[in-house]
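With one protein chain held back, the other chains of the complex are shown just where they sit.
We call the chains A, B and C, going by the order they appear; numbering starts again at 1 in every chain.
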């Protein structure tokens, strides 16, 4: 018997696999499809489910995402594993022109309860064609919900919430978190809400909004800052679209300072959107310039020494905060 | 004989056709390809050039853009007409993963002197699958230069500059400007610079940055504002990437107020990027909140009455300015 | 599997509905890509389907719901951009999607329907129903990558999908002959190990017969079929588009209008079978239906600002959606 508050120690990737297992058990209309899905964590699902609901697809990203859309329109709740986020460009037509638009274009006749999982595959020496963090690409399109969990519990709870959501959801997982272990709720009905950011650490001097995998760095930065007498509030964005403006604005209203940590390229990043939103709606509470801590506007190199230098670190966040004095 | 300052009255679309004609005359490595290109203005080019350099392509967006990339890598300077911007998602893999990255990934061995033309096809009752203004999608990717001319002269001069540029350039033309006539320079070597915004009207109270087809509305708004005693500076952004931060920051340093008019959806828009940039780099000069005048976060409906209400107008800009007092 | 006497008349009715629907559009609302000339292909295909079978279509979207038996009024109102339209005036001429009749998408993105139809087939298979899914597409669409990608997936999984090409010889101004490595579209099927069949798309019973066979195959779990119906578009690509070149001859157009009009051809067949009076009755009835639809559309209100927001999401939207520009 499991109790409501029981937890089990799982890595971020294991938590994702469990979420899929539980949702596939709960609802027989949930299926999982993608390329070589066993390689991306799903191998144990093959012990429980068969080829009807687990589909290894050919290498046809635009079409198998679209197959997911078509299946979602007609009674299934597909989870499509787009494995590596740099492949999402191939599928962006089906995501943007179909998944995101069909409900609207049919005047609400149809819904698209589709989940697309994908992982940002950076800091991994795979070079520019594998290492993008392209969530900003889908943010501009209305109609898609975009999630970026930064903990194992959220990876599980948000994926489950996504499966139960009636709209198309794209989840960006961060492979740099895949092996991070954590106590994760066992109860299969614990969901993490879509559209709610979470204050992971309270503080009063500066707000650090962390996007996706930046969270560990943001939390460490807050510790360093605390030692230096600066009290940082760390907000885990969790949902990229729709943006939880309230949580961010409330925090900035207290701190007057905003840092956004985001591993996407700076221009047109989620950090940019948050900065713009606060500059528009929270301007009067803002006492210092907003600082975006992001990857610079160059591609990801193969060389690992250089690659690491592109991304958000504790020290970059600390330095950014220190410029705000 | 034509003199250096001679002009001829051309519509925006005619100016584009002339630019193509002149560049094809100047350099035999310039070719033009796309679907039904005659329908999109190129019919008169068929009188001068043959099927070797004018290619009607099959409906294969990702591949014919990629064919353009391959041709650009090997000695041609292709102009690829992607006709309607809502089709760009299909080609975004070749644009982002190949065109934008190949120079970097080959350590500078190769260049991609490719021009991709496309048009934002809104306010035209073609509904959500045709009416996107997706330039923000490509802004996050380093490696692409992105242009959005708002006048016939720029449409000509920037397209010509793009053809002569050694990097991949994507030009977003605005069909709402297609028929606008203007005196356009005749000299085939007059180029409009890539990467330079232009102050179209000087002013001291507020800076209005206009993205792409918003320019006529911004200029009209400035007139209305002038009548009300507000002196608006209108900056025509012209290049979306790389952003001309200097021109914008210099203006805001004088006016202390910033409005960005952009017909893309608000979240993750070019307006967001400009707001973020100013909030980061020009914060101390900013006296009021930045206002983004954009399309809201809903899809473009078929119904024309509603569709019109989505986009930037003179009055929306005027109202936004008036909230800044 | 041939059409019985009642269903012959129903086929004729649907063909006439498409024809008169679009003639009304030409008269009243000069918008859209017309299916005039394609009636036999569309109706022949749809008559082989059940009401609960799925259909995806294209930018040339008017014929498909009519062929599938949808109510006319909401279709007409949609093209007039009204709130009573089947898509509340939000979708419009290229997107006449009536979900009640199994239509799940009319994609104005050429080739966009291939994966969707394939997904509907997958859905039927996973849910264990014997529904099939029929994908309408044009000759031009076969050059979109999704064509091969989707057919291949349907082939490996033996999905109940019928890929049905309305080959009218042109994609806007581009002839099949200059845009296809070889012009027989059905011949592409072999590369994926599925049957490919070409059929006279102006003969509604011939079309029905090959589709019915493919449907039977699909329902029995034997997988997809590619069907190429050779048809012809009588009007311009779209009656809003100015086409500055002559890409097909007037003679060719005249020939098809005169000799290959699918409605006239089927009427002649039925008359030969002694059913002229029934045909006339159908024509009169359809005329009334269309007139009523135009009146309904005209009198209907336009959609409202709030409709834009209310049709975006199925699940309660987040705060961003509720705020700001919604007003």
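The working rule: a contact is a pair of C-beta atoms (placed from the backbone, for glycine too) under 8 Å apart; a residue touches a chain by one contact, two chains touch by 3 or more.
Bear in mind that the values here come from a model prediction, so they are computed numbers and not experimental data.
Looking at the complex as a whole, the chain kept out of the display touches A, B, C. Interface note for the absent chain: among B:85, B:158, B:230 or B:243, the touching residue is B:243. For the chain left out of this panel, the touching residue among B:11, B:83 or B:97 is B:97.
Of the listed positions A:10, A:90, A:158 or A:252, the one in contact with the omitted chain in the full complex is A:90.
Only one of A:56, A:231 or A:285 touches the chain withheld from this view, namely A:56.
Where chain A meets the omitted chain, the residues involved are 35-36, 38-39, 43, 46, 56-63, 86-87, 90, 125-130, 266-267, 296-299, 301-306, 309-310. In the full complex, the hidden chain is touched by chain B at residues 29, 31, 52-53, 55, 57-58, 60, 62-76, 78, 93-94, 97-98, 102-111, 113, 142-143, 145, 165-167, 194-195, 239, 241-246.
If you put the missing chain back, the residues of chain C touching it would be 143-149, 151-152, 155-156, 178-182, 187-194.
We adopt the following convention: only the chains that are shown with their structure count from here on.
Separating the centre of chain B from that of chain C, both taken as means of CA atoms, is a distance of 36 Å. Put simply, the C-alpha centre of chain A and that of chain C have 39 angstrom between them. Taken residue by residue, chain C touches two or more other chains at 87, 89-91, 95, 107, 109, 112, 145, 307-308, 312, 320-321, whereas all remaining positions touch fewer.
Contact with two or more other chains is made by residues 62, 86, 90, 127-129, 267, 297-299, 301 of chain B.
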